[in-house]
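Please read through the structure below; I'll follow up with questions.
What follows is part of the complex, with its chains left where they were.
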Amino acid sequence: MITSRLPRTSTAWAPLLVPLAVLLTWDVGVTIAFKVGLVEFRGIEIQYTLYGTAIALFLGFMVNASYARWWEARTLWGSVVNHSRNLARQTTTLLDTTGPGARPEIVDQMVRAQIAYVQALRTSLREQPLPPEVDVYLDETAVTTVRAATNAPTAVLSHAGRLLAEAYRRGMVSDIARVQVESTLSVLTDAQGGLERIKKTPLPVQYRFLPSFFARAFCVVLPFAVYQDLQWWTPVGSGLVGMMFLLAVQVGRDLADPFLDRVHDVPMTAICRSIEIDLLEMIGAETPEAVAPVDEVLW
Amino acid sequence: MITSRLPRTSTAWAPLLVPLAVLLTWDVGVTIAFKVGLVEFRGIEIQYTLYGTAIALFLGFMVNASYARWWEARTLWGSVVNHSRNLARQTTTLLDTTGPGARPEIVDQMVRAQIAYVQALRTSLREQPLPPEVDVYLDETAVTTVRAATNAPTAVLSHAGRLLAEAYRRGMVSDIARVQVESTLSVLTDAQGGLERIKKTPLPVQYRFLPSFFARAFCVVLPFAVYQDLQWWTPVGSGLVGMMFLLAVQVGRDLADPFLDRVHDVPMTAICRSIEIDLLEMIGAETPEAVAPVDEVLW
Amino acid sequence: MITSRLPRTSTAWAPLLVPLAVLLTWDVGVTIAFKVGLVEFRGIEIQYTLYGTAIALFLGFMVNASYARWWEARTLWGSVVNHSRNLARQTTTLLDTTGPGARPEIVDQMVRAQIAYVQALRTSLREQPLPPEVDVYLDETAVTTVRAATNAPTAVLSHAGRLLAEAYRRGMVSDIARVQVESTLSVLTDAQGGLERIKKTPLPVQYRFLPSFFARAFCVVLPFAVYQDLQWWTPVGSGLVGMMFLLAVQVGRDLADPFLDRVHDVPMTAICRSIEIDLLEMIGAETPEAVAPVDEVLW
C-alpha cells in the first residue's frame, strides 16, 4: 500500500511506461502523417463520444468490481485482526488456569498459535514459503503437521482446536465457553475462506480483457478523429484522453488482485505484525517493532 | 472459469461468431448499398448518442445484475467451503470418541458425508446425475435414501443430522456442542438455498430480452447514421461500436447463470475437490489430486 | 415469473399496448403535420441529449431500486425456504420421541405447521383468502385461532412456538435445543417481516410518478426535435427511443411490486410447493407434484 500522497516509487509507474510511450508515439506519428499528407481523412467528429460512452461503461464495470474486491480483501483482513484479538481475550479470560488438572501453558500456546496462523495465512496468500514465525510460535510437533499440510493456515486452526479440546478435557473451560471460543475459530475460518476466494477467483476474463482491449482500440482511432479540430495539438488532446482511459484500466488491474506482493497490495506484513504485537502484549510477552513503510510503501 | 489472460478456448468465442459475422456483413452491405446509390439518406448525426445513452442504461442494469449474481454464487460456494471446514474441525474436536457408549467411526462418517454433500450439491446445480462420490463416501443405506430423495443434498444433510443425533444419544457430544454443530448445518442449508435461488431464478425476462434486442436494433441502424461521416470506413466505425454493445450483452449472459456447465461457470468441480482434499487430510485419510485447468479452463 | 426466453404471454405485453400505440400515432401524426405544413419548427437539435441524460438519471434511480426490491423479495423467500428446511431438520433430529412423557406426533405437527405457515404467508402477501393447506396441515383448534387472527402467518408461528413449549414441558427437548429451534422461528419472523415491508411500502411516490411523467413528456417532444434530421424516418427514430424509455419505466413497474399476482411475480406458489415437498419427504409423508409453468409463466 502506497502511503504517500503521490505514488513516487518507480514500481508504481513501471507498468504504465510502455503503454504511455506507445500512445504518445502513435499520436505524434498520426499527426505528422496527416501534416505531410500521408493520410487524408474527414474527422469522425461526434462519433467518439459514442465510443467514449461505451468504453466508460466497460471501465465502470471493471474498476468498480476491482475496488470492491480490494476493499473486501481489506475488510476480511480486518476481520482476521478483530477475531484474533477476540480469540486472545477469550482465551485469557475464559480459560481457568487454576484448577487441579489445568496446564496453564495452553493459554499462551493458543495465543501464539493465532500469531502463527495469521503469518501462515499471509504467506499462503502471497504464494511464499511458510514464514519463520510458524517455527517460533508453534511447538515442534505442531510445526511438523502444519508443514506437511496442503493448507497450512487451516492446519494451524485445527491445532488450535485440538488445544481447546485438551483444555476442555482438563476442565479448564466450561462447555459453553468452549463453544464460544470455537465460534471465534469458525469466524476466522470464514474470513480466511473469503480471502482465498478473492485470491483464487480472478475477475471474469471478460472484465480483464475487454476494457483493456477497447481502451487501446480507442487510443488507436482517436487521433484520426480529432486531427481536423486540433491540428498540431492532436497529440496533447488525444493523448490526454487516451491516458485517462489507459490509467483507468491500470487502476482496475492494480486493485483487482490485492495479494500479488506488489506495491498496491493489502499491507499484510504490517497487519500481521500489528496482530503479533497486540497478542503478545495481551499475554505479557515481549513485542517486536511495528512495520514501517519502505520508500513510502507499506507491505 | 477461464484462467488464462485471454479467452483462448473456442467455446468462449463460439456464441459470438454468428452475431459478429452478421454484424460485419450488414455493415459492409449497407456501405456498398450507399456507394452504389441503392440507399440515399441524410445521416442521423447526433441522435445516435441518445440511443447510445439509452442502451448504456439497459446494459448497465443487466451487466451489473449479472456480475452480482456470479459473485454471489462464488461467495456462497466460498461459504460452503468455509463451513465444510468448520464442520470437519468441530466434528473432530467437539466429539468425544473415548466414552463408554462411543462409536468412534461417527466422526469419520460425518466428515465423509460432508464430502458427499458438496459433490451432490455440485451435480444438482449442474443438473447432472448424482456423482460417484456419493457412493464412495456414504454407507449403503444412506446412499439408498439419498438416491430416492427429490433434493439429494438436503437428504445428505439430514443424514448428517441423524449421525449427530446418534452421537448425542451415545454421549459423545454435549448438548451445547451438538447445537453448535447443528448451527453449522443450518449455515450450510442457507448457502445451498442461496445457490438454488440463483439457479432457479433467472434474470428477469426484461433484463434478458431488452438489452439484447436494443443492442441489435442499434447495430442495424448505426451504419445508416455514420455513413455520411465515415464513407468507406463505415464498417470499421460502425462495427467497432456495435461489437462493444454486443459483447457487453454477451458478458451479461455469460455471468448471469453460473451453473450451466460452460466455460464461464463457477469452477465447482475444482472447489469440491479442494474441499475433499482438506477434509480427508483432517481425518488423516488419503487425498486425491487437485483439479487442474483443462485448456486453460478450470471446471 | 416468466420462464421462456421471450415474454410470450399476452399479459406481459398488455400494459405496453396502449402507450406504444399512442406513441406511434403521435409520432406519425407529428411527421404528417410537418409534411403538410401544419407545423413549422426549427429542430431542437442537441438539446434532447440533455433531456436524455436527465431522464436516464431518473430511470436509473427507479429501475435500480425496483430490481433491488425484486431481488430482496426473492432472497427473503429463499430465506423462508432455507429455514423451513432447518426447522424440519432440527425438529426431526433434536426432539426426542422416545422419552416417557413424549408425544411423538409433535414432530410431525411442527413440520406440518411449517407448511401451513409458508402457504398462509403466500396468500397473505397476495391478499388472497387463506389457502386450503391451512386446514389440511393444522389441527382444528389451531385452524380456528389462525383464521381469527389479524396476521395469519404470525399466528401459525405462535402455534409452532406453543408446540415447542409443550415438547419442552414433556421433556422431549433440552433447554438449549429448544432455544436453537426458537432461533429458527425468529429468523422466519424476520424474513416474513421483510416480505411484509416490501409489500406495504411501495416505491416512494416520486419514483413511481416522475420517471413515467418525464419519459412521456420526452416522447411528446421528441418528434419535433428530430424531424429536421429524419424527415419521413421520424416515426422510426423517435419511436425507437421513446419505446426504450417507456419500456424502462415498465420494467421498473413490473419489478417494484413482486407480490401482485402478476406474471412478473416472485413464483411463490412454486416455492411454497417445493417447501411442501421437501418437508413432507423429511417426515416420510406422501408428496404432491411440483408446480409446473403455465404458458411459460411460473406462479
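Order as written gives the chain letters A, B and C; numbering starts at 1 within each chain.
Quick note on the criterion: a residue touches a chain if its C-beta (ideal position, glycine included) is under 8 Å from a C-beta of that chain, and two chains touch if they have at least 3 such contacts.
Note that the structure is predicted; figures quoted are calculated from it, not measured.
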| item | value |
| --- | --- |
| Given 3 placed chains, full-complex copy number | 5 |
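Everything that follows uses one rule, which is that only the chains that are shown with their structure count from here on.
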| item | value |
| --- | --- |
| Touching both chain A and chain C (chains) | B |
| Interface sides of chain B and chain C: same vs different residues, half threshold | different |
| Most centrally placed chain, judged by C-alpha centres | B |
| Whole-Å gap separating chain A and chain C, where each centre is the average of the chain's CA atoms | 38 |
| Contact footprint of chain B on chain C as seen in their complex | 1-7, 12, 45-46, 48-49, 52-53, 56, 59-60, 63-64, 67, 70-71, 74-75, 78-79, 81-83, 85-86, 89-90, 92-94, 174-177, 180, 184, 226, 229-231, 233, 237, 240-241, 244-245, 247-248, 250-251, 254-255, 264, 267, 277-278, 281-282, 287 |
| Chain A - residues contacting chain B, complex | 41-47, 49-51, 53-55, 57-58, 60-61, 65, 149-151, 154-155, 157-158, 161-162, 164-165, 175-176, 178-179, 182-183, 185-186, 189-190, 192-194, 196-197, 201-202, 204-210, 214, 217, 221 |
